[in-house]
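Selected chains from the complex are presented in situ; the others are not included.
Chains here go by letter, A, B and C, matching the order in which they are written, and residues are numbered from 1 within each.
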Amino acid sequence: IAQEGSVVIYTAHKSSIVDTLLPIFEQETGLKAEVVKLGSGDIAKRVQAEAGAPAADVIWSISGSQLTELKDLLEPYTPPEFDKIDPQFIKDPSWTPYTAVVYVLAVNTDLQPLDTAPKTWAELADPKWSGQIASARADGSGSAMQQLQTVLTVFGDEGWDKYAEIAKNFVFTDSSGAVPRFVADGETSMGLTLEDNALEYVQGGAPISIVHLTDGTAATPDGVALVKGGPNPEGGKAFIDWAMSKSTQEKLAMDIGRRSVRVDVEGPAGTPNLADLTLVNVKPLSDFGGAEEVLAKWRTAIGE
Amino acid sequence: MTAMPRFNFWTVVMILTWVLLFVLLFIPVGSVLVSSFYDQSGNLTFGNYLKFLSEPRFHQAFVNTLVVGFGGLAGALLLGSIMAFCVSRFVIRGGKFVSLLAILALVSPPFIGAYSWIVLFGAGGVVRGFLRDLGISMPPIYGVGGILIVFSLKFYPYVYLMVSGALSNVNRSLEEAAEGLGLTPWQRTFKISFPMVFPALTAGGLLALIHAIADFGTPRLLGRGYNVLATEAFTLYSAEIGSNLSMATTISVVLILVSMVFVLLQRYMSRRNVYHGNMINKPVRMQLSGWRNVLAHVAVYFIGLCGAMPVIISVIYSFRKTSGPVFQDGFALQSYERILFNLGDVVRNSLTFSVAAVVLIVMVGTVVGVLVARRTNFNTALLDGAFMVPYVMPGIVIGIAFIAAFNTGPIVLTGTALIIILSIFIRRLPYTVRTTASSLRQISPSMEEAAVSLGYSPFQAFLRITVPLIVPGIIAGGMLSFVTAINELSSSLVLYVGSTMTMPVRIYLLILDGDFGTAAALSTILLLISGCAVYIAFRFMGRNEQALL
Amino acid sequence: MSYLTVNNATKQFGESFMALNGVSIAVERGEFFTLLGPSGCGKTTLLRAIAGFNDLTSGEITLAGSNLRAVPPHQRDIGMVFQDYAVFPHLSVFDNVAFGLKPRKVSAADIKARVIPALDSVRLGDMAQRLPAAMSGGQQQRIGLARAMVINPRLLLMDEPLSNLDAKLRIELREEIRDMQQQIDIATIYVTHDQEEALAISDRICVMNSGRIEQVGTPQQIYGDPQTRFVAEFVGTLNTFQPGPALDALLGQLGLSAPPDASWAVRPERLVLAAAGSPNEGAAALNGTVTKYTYLGREAHVQVETPVGSLVVQVANPGMAATRQAGEAVSVLVPRDAPMAFGADGARIGG
């Protein structure tokens, strides 16, 4: 329940990020932040359940595609520095791109020396990696779905066959966040995950190296959005403005390891420039027959 | 009692109980479940059910559910009864400590439990590594076998708690009579003792079965493609893309129906087996000697320690040095430092919510338990059945139902502490109702009748005679409620707001972030609090603690 | 109208089993009324209906003129001693007995003043602080007794309250019960399986059989003038004469007669044992042979094979020397007023 001068924020950001950034927000704007931290799927569900009497003002950092699905419940808003955003990330007027998420392969170098590790999707299909590749489930995790879409985009007509070959090597984890932990613990020798997740483990000293697959790497945005009918819309706007500001975005890149969507902010230290990667423009689900059909085919591909 | 329609205490209780059930359960949950009859765009349809019936993956999941359900049940029954029998009948050194372990095994925060098993027995697990160094190769814990092992160890405390209480109340003469007739102690146990505690055994088994059927964390983490209905429902519900709420609800409904079948089955089975003891001729614990003594101790400690393994691992890991999400060699208090800054709030929330809920539960649950066990008529039988509903209702369904029901309309509760307390209350109430009812069934009603003949109203007689006699049962139930309430996650995850965050929610979110060290630290604190509560409960029971331990 | 009346009470268990089948009794104030009957005849069922724990299927119960069935059990003010003791296991002996005084708002001092004599009267004075778990069966039974008596109820129901006690204590305690009930002028309904006890203690006895009443009467009426064969057999021992020419001759000798389908019986103490062939005055003599001798302390039972069947003869005050050996030839004297006749339906003829 929002009080005067407080903003209710639903976020999928890690607690560590929330704890770093929000004090700055409160200090800079003088507003009080009331945070509900959940998984991104839970946030979507919760906003839907509360549609009758929304409790949230802002959704902060859930994937763009999820925000697009929620667009009926969102209030379009354009922050002042909108023109500084890389246009490749702008997908829908109901939400604002916030950071760019890059999909990578994390390799446990204790178990799998980097020089013989696979570098492409095609190499991942080699049966010798059977049981070696950790991945989240596409029917549960948005990032796993992005990876599926990437394969389908990269390999065109042969996409499903190629994916099925790769999937034969998969070990499924319960969430995408668990993939780098699996790899770091040696449960598998490598895993498909998000760049910033993997980066944390690298920084934490785990024997992990990051491989950007050379036959196609995806980079997709997550976003911030204003909830339609929220209790404190002005506060919500103030939050979005702050989140998109250059200083906040720089902090994200420098201290937290996220890639900014702003063209005027550098990537995190130790990561290649986006420009040096083989970025593919991942086709939307609708191009493959819609979510239902893709999931059905995915199940066949993984042999369920 | 008499068949006269009188407007007495129990009639009032009966009416209030029904009102409670309707407001907090049937109306909210009913409206959610009805959504399984609508498709994504809101048209009335049976499509979801047809789909369930036609798709092989659901069939497979259904079969798998039964496999892990019954496998887990068998394991829990085995471990729970062995432990209950040893602890209640033999002199076990440190028996109280072992019981404490069993209860604490229930305090294993979501995901961290299964993760602990991976740490120990996964592909890169500590134990496997150790054995590999010794030249012994052991398969990793993944797959259906692993799920069953974990379920057995995870759910045996339900059986243990229920059965140990009942075992110490069996009329001693019955067992002696059997032995006098030439049955070995072993045969006697099976032919007399277990039939006597059958209601408690099945009640504990039912809890284990229902939890095994509803658990999705363990199969998801350890199953490696072994899908059960709970994981299917969870996937459909929580998918970030292509989530299908009405199909998820459909599977939940199937799950609920399956559980309900077992509930009814249990009630049918224990229907005839109502044995009253006189509470005077209680069994005494035997001092074993030689190899039997060693065996009993080994069994009890083995089960206790294995069951508490996740808890032990999380305590150890909470003290490990970390760098970001990565554990380093050596120990440090880093993880604790990181949770310190808002620890107070979540601890206070958890404590107040669960204490408030448990106080409500114990008061209401005891009275309703008596109503159900003693004033048997059609109405109370119906009530007893109705109380099975929260038993089998997944927490998430109740959470969603509460949001939908109390977000708008006459009562607005969203965002308050009350909504969380009420959700815990309604979910855990059946525990106390059940434990109360089952301990009551062991006490001959003639004692209460004696009190009535001495001039006590039925309510006073209940308070003065029955309550003291079932205090161990009530405390066991209350403790179970407390321990599960303070660990309650699934419904509060849906209901919490920033100011009402609880420890399990925070642990869950930390795990979601991959921050295991911090999660382990918070779990350890949760464990400490639960441990204190259990300890206080033991103290409080005074000379009656025998009955529980 | 009587103090307590039960009118046409029936109690059905299950589909068809009638535990009580039209029972009517009337008990006066100050009366000691005993239910006597074989195991399973419905005694406990009737008591529980009066106490209110088991409502009747049909029938009325009134106490002091008011309808008892409409009063909830705890307001009936009826003390009950339970067949299975129903001692409160979590309370000490003292607290068990004091229990019923609390809702009666008796002050703590008075409680003590009443409980201690009550415990003394059941010989448990020095066990007041013990818990029932460490006590013998008879000791537990006495707790239940003291607990019911100490509240001075309007009606005292006792279900075999002395069944686990030795004769000595039984006699002492039944005197206590009588004294107390006469002091406070209430009615007592007492269930016992012990005929002698019933005869000794009761003002009136009600003999039940299979949920029905056979006879209600004073001890003298029940024992000395039984109205049915069942009562005669159940209360005391009964010798039945074998029909046949020997019996006809015996009856002719005594000048007794009855319809042809009647059967004749006699109580053992009405028969007299004499040396074989000894003279008999005012009685018919039967020749017989001793088959068994049972010593019972203040009396002995001698079983004698006679022309009219095997008869038990009671010998009073048997010294060591009175022992009869099996095979001894004796004479059994049957006084004229001793035999009783019963019709084919079991009802007494004449008498």
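Note that in this section a contact is a pair of C-beta atoms (placed from the backbone, for glycine too) under 8 Å apart; a residue touches a chain by one contact, two chains touch by 3 or more.
Predicted model, so just to flag it, every value in this text is computed and none were measured.
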>> Need the per-label copy counts for the whole complex here, not just what's displayed.
In response: A x1, B x1, C x2
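To be clear about the criterion, only the chains that are shown with their structure count from here on.
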>> What's the distance between the Cα centroids of chain B and chain C, rounded to whole Å?
In response: 55
> How many angstrom lie between the CA centroids of chain A and chain B, rounded to a whole number?
Replying inline: 36
> At what distance in angstrom does the C-alpha mean of chain C lie from that of chain A?
Replying inline: 90
> Which residues does chain C have that touch at least 2 chains other than itself?
Replying inline: none
>> Give me the residue numbers in chain B that touch at least two other chains, ranges are fine.
In response: none
> Touching chain C in the complex: which residues of chain B?
Replying inline: 1-4, 6, 8, 278-282, 444, 446-447, 449-458, 460-461, 464-465, 468-469
> Within the complex, which stretch of chain C touches chain B?
Replying inline: 51-53, 55, 69-70, 72-80, 82, 84-90, 99-100, 103-104, 132-133, 140, 144, 147-148, 151
> Which of the residues in chain B come into contact with chain A in the complex?
Replying inline: 57, 111, 118-119, 122-124, 217, 220-221, 224-225, 227, 234-243, 245, 322-326, 328, 341, 400, 403-404, 407-408, 412, 414-415, 493-494, 496-499, 506, 509-510, 512-516, 518
